[in-house]
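Could you have a look at this structure, given as structure tokens, before my questions?
With one protein chain withheld, the remaining protein chains of the complex are depicted in position.
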Amino acid sequence: MRRSRRWRSALRHLVLVALAVVMALPLYLAAVVATHSAASVLRGVPLLPGGHLGTNLTTIFGRGVPDTPSLTTMLANSAIMAFSVALLKLALSIPAAYAVTFFRFPGRRIAFALVFVTLMLPIEVRFFPTYAVTAHLGLLDTRTGLVLPLVASATAVFLLRQSFRAFPLELADAARLDGIGPLRFLVHIVLPLTRPILAAIFVLEFIYGWNQYLWPLLVSSSARQATVVMGIREIIGAAQSFAVPQWNLVMAISLVALVPPVVVVVVMQRWFVRGLMSGIS
Amino acid sequence: MGASSLASASVAVPSATEPATEPAPRTARGGAPATRGLGRRRPTRGDVAFGHRLLPALLILPELVVVGIFFLWPSVQAISEAFQQTNAFGLGARFAGLANFGAALQSGYGQAVWVTAAFTALTTVVSMALGLFLATQVESTGRFRPVYRTVFIWTYAIPGAVAGALWLFLFEPGVGPGARLLSYLGVHWNFALSAPEAFGLVVALTVWQQTAYDFVFFSAGLQAIRADVLEAASLDGAGPFTRFWRVVMPLLGPTVVFVAVMDVLAALFGSFAVIDLLTQGGPGGSTTTLVYMIYRDGFQNGDVGLAGAETILLFVLAGILLAVQVRVLNRRAHYR
Partner (left out) sequence: MKDLRARPRTTVAAAAAGLSLLAVACGSSAAASASTAAPGAPRDARPASALAASSLAAPGSTEAGSTALAGTSPITRGASASETSGASSAPEDLTIWTAFSGTLGATFDHLVTAFNSSQHAYHVVAVYKGSYSQVLADTIAAFRAHAAPNIAQIFDAGTATIMDAKGTYVPVHELMARYHLPFSTADFIGGAASYYETAADQLDSLPFNSSTPVLYYNKAELAHAGIMAAPHTWTELAADAATLAAHGQRCSLTSSGAYVMWTDLEQYAVWNGYHYATEDNGYGGIKGVKLQIDSPPFISHLALLGNLARKGGYIWNGVATSTVPLFTKGTCAMYEQSSADLTTIEAAAKFPLGVAELPVVAGDKAAPQNTVVGGASLWTLAGAAPASYKGDALFLHYLMSPPAQAYWASHTGYVPVTNAAAALLNSEHFYKTHPSDLVAVEELTNKPPLPYTRGIRLGYLPEVREDEASAIAEVLSGKETAAHALAVAQAQGDTILRQFAAQYGG
């Protein structure tokens, strides 16, 4: 019995390690390619790291791939977009969720319904008219035009509302009896107690913002506004136009581009899963 | 109400019924249907906390302004454009009745519906099965659990476009290591020409990322199932498989439904970057999903009326699909 359990455990580890290797293989190969020269990549698939990592990094952060925006600029834009989306989303949805949960006011249900429809049409589906509206407001190729349409969805409101609804009634009553105003109640009692869900929303929105592809591609027409994720397509095109395709540079840039969201998720995984799943219990 | 089952199930329920993620990372997930959010009135504590009238309106105003300008206004515009015909530059507009809808149904919409359906079904089923398998196995690994968690979670955070770039290289017919491996195995790989290969590649890449997402939620769902429940079942003499199907799965039910909803939304709306990077919808429309078709017709081809009609059709399709899922969701509610 004990032996069979040990065997089963060993087998389980074997299977899991094998699957982990399969999952990690694309990343590993990309990392390896990023350490080689373009010519050696063309000759054959390198399986072990080469000595060109330094050169490649210097190239992508220095001169870059011709006709593509500077990598530093793109990374900065991505970071600004990710933080703006996350923070703005929190700033908009906290008061909104608080309002629909803790108050009863005329038009509350209509307001709620309006917000609800946004779930049905993500920006991928309504990008064309959204582009027209953004242009109409003169916001094409601006940070505002990049960020605001991405924030126009109500998922965070729903998450927060769910969390707020589970709030002990006694606390609110006590607060009211003590003469604590609704805003103070929000800031000093509700928000500190819902920290996990706030963190979870921040993580989700950060990744959402960082990983945006289609919208920045449409709305950011100048290289100054380019983000690294939207830049990938152009970088691949430029790298392929070389007589020797510069796949090593594409892989290096890809790795740099995926590090921030991956690090955020890995580092904050426990926090944000708990925030999402037990925000209420 | 059995206290223990309520305790364990309710952990997963709330997020299962409410849209738990913002447009999840990588792509925009629209968000799950809010089954209890709308329509069903349940007096909650929060409802009665404060009696102000102006303050809540002020609090919700910013959100409404943003949603109004960047969501409602464009949506209304899309609807009006769907009934107009103009040239590519938007001049010479005239009312077109249902002509755009007719053109939409003619211009490969049917194929795109099938591609989308097959893509959605495949990616959802495979990622869920893999994710659940990984989650159950990892749960039983004791002290190695955190290590495995980290190992299986990360692909989920990779931007779709970047994942597309990695895979584009891996499977590039000329240089890619994946392509070379396949040709070593005797497969003459060229996803730029072969429809099944292109479709398979896009599905595989999506599964690669989606499995991680599903794994995270299944893991959390499994953890929420209290050990004493499992122990009790074990004492009753249930074997591991019986235990899994009779005890674990029902308790995991809401999580399963939630994950399914999120996967479907991811497949419906979120596959854009991957497709644009890898196949641009080709060859022969074999990877043209509805969202990609709207992009191509509206933006690449400048046929805004057609794209508007296609958007409305997609909206209707998504609405029907989500309504069906909501019903399934409600039926699941008896687990509580």
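Per-chain residue numbering starts at 1, and chain names A and B are given in the order in which the chains are listed.
Going forward, contacts are C-beta pairs under 8 Å (C-beta built on N, C-alpha and C of every residue); 3 or more make two chains touch, one makes a residue touch a chain.
All of these numbers come straight from a predicted model, not from anything done at the bench.
Engineer: Tell me which residue among B:Ala57, B:Leu72, B:Ala99 or B:Ala233 touches the hidden chain in the full complex.
Structural biologist: Residue touching the absent chain, from the options given: B:Ala99.
Engineer: Have a look at B:Pro62, B:Pro250 or B:Gly282 and name the one touching the chain we're not showing.
Structural biologist: B:Gly282
Engineer: Among A:Ala31, A:Leu53, A:Ala135 or A:Ala166, which one is in touch with the chain left out?
Structural biologist: Of these options, the touching residue for the absent chain is A:Ala135.
Engineer: Quick one: which of B:Pro74, B:Pro159 or B:Pro173 touches the chain that's been left out?
Structural biologist: Answering carefully, the residue with contact to the hidden chain is B:Pro173.
Engineer: Write the list of subunit B residues that the hidden chain touches.
Structural biologist: 85-92, 99, 103, 106-108, 172-174, 190, 192-195, 279-280, 282-285, 299-306
Engineer: When the complex is taken as a whole, what residues of subunit A touch the one chain not shown?
Structural biologist: 59, 63-70, 73, 131-132, 134-136, 140-141, 218, 221-224, 226, 234, 237-238, 240-246
As a working rule, only the chains that are shown with their structure count from here on.
Engineer: Taking each chain's centre as the mean of its CA atoms, how far is subunit A from subunit B in angstrom?
Structural biologist: 15
Engineer: Touching subunit B in the complex: which residues of subunit A?
Structural biologist: For subunit A paired with subunit B, touching residues are 9, 12-13, 15-16, 19-20, 23-24, 26-27, 29-30, 33, 41-42, 44-45, 89, 91-93, 95-96, 98-108, 111-130, 132-134, 137, 148-149, 151-159, 161-162, 164-169, 172-173, 176, 182-183, 201, 204-205, 207-208, 210-211, 213-214, 218, 229-230, 232-233, 235-236, 245, 247, 250-251, 254, 257-258, 261-262, 264-266, 269, 273-274, 276-281.
Engineer: In the complex, go through subunit B and note every residue touching subunit A.
Structural biologist: Touching subunit A: residues 10-12, 14-15, 18-34, 37-38, 44-53, 55-57, 59-60, 62-64, 66-75, 77-78, 81, 134, 137-138, 140-141, 144, 148-170, 172, 175-177, 180, 208, 211-212, 216-217, 219-221, 224, 265, 269-270, 272-273, 276-277, 291, 294-295, 298-299, 304, 307-308, 311, 314-315, 318-319, 322 of subunit B.
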